[in-house]
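Note that this complex is displayed minus one protein chain, with the remaining chains in position.
And then chain A:
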Amino acid sequence: MDFSVVVEYFPRLLSGAWVSLQLVFLSVVLGGAFALPIALARISPVAWIRAIPFTYIFFFRGTPLLVQIFLVYYGASQFDAVRESIFWPILKEPFWCAIIAFTLNTSAYTAEIFRGAIQAIPEGEVEACKVVGMSKAQMYRRVLLPRAFGIVLPAYGNEIILMLKGSALASTITILDLTGMARTIIARTYTPIEIFLAAGGIYLAISIVVIALFRQIELRQNRYLGTLSIKVPDKG
């Protein structure tokens, strides 16, 4: 094994990692923004409002991310209407196709995480809001969302790490992310073990940063609980 290739190509790998980070960051931010309304619709008392996010989540959780990427990248360009629309400058770029597929995918998972967190808030805390005469909007703004944010953190950190690893699929539609860059280098140097080990190491390093970051936020956010775990109040 010859690790000098790793040293030589390390800057290229880092530029690939930078693309991966952009993919993950953009799709997690956009996906998170979409996830909240989806989660709120998901727990609506009205049946047909619930049905829409249910179908959406069912589709994006039930099909492989790779299929979703291909559908956006190869599928959209099949339609003249799409090619002639104002969205074509975006949809013809593999980078943005990946962002769209990742965003839709992660928003479905994140919506389920949000929904679970909102429903995990003890009913008594909601009743305490009702008896002081809060409106629904006040209830969400003052109690439900801040509480859900604390509950959501461990699962949400997990989703971001899954997204980081899922982002490797962007390499299948010509994007030179960390994996794509590694494959390009290997095609030139024939050193798969060295370069993939290096790429894996970089993924690990990013994961460690994400984990540490979330642990800090969790400690800060849930300091009122005394521990990292969610304590279930005594119902008596």
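Everything below uses one rule, namely that a contact is a pair of C-beta atoms (placed from the backbone, for glycine too) under 8 Å apart; a residue touches a chain by one contact, two chains touch by 3 or more; residues count from 1.
Simple rule for what comes next: contacts and distances are computed from a predicted model.
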| item | value |
| --- | --- |
| Options "1,2-phenylacetyl-CoA epoxidase, subunit A", "Nitrogenase molybdenum-iron protein beta chain", "ATP-binding protein" or "Glycerol kinase": UniProt name of the undisplayed chain | "ATP-binding protein" |
| Sole residue of A:7, A:29, A:67 or A:128 that reaches the chain not shown, by the stated touch rule | A:128 |
| Chain A, residues in touch with the chain not shown (by the definition above) | 122, 124-125, 127-128, 130-135, 138, 142-143, 146-147, 150, 223-226, 231, 233-236 |
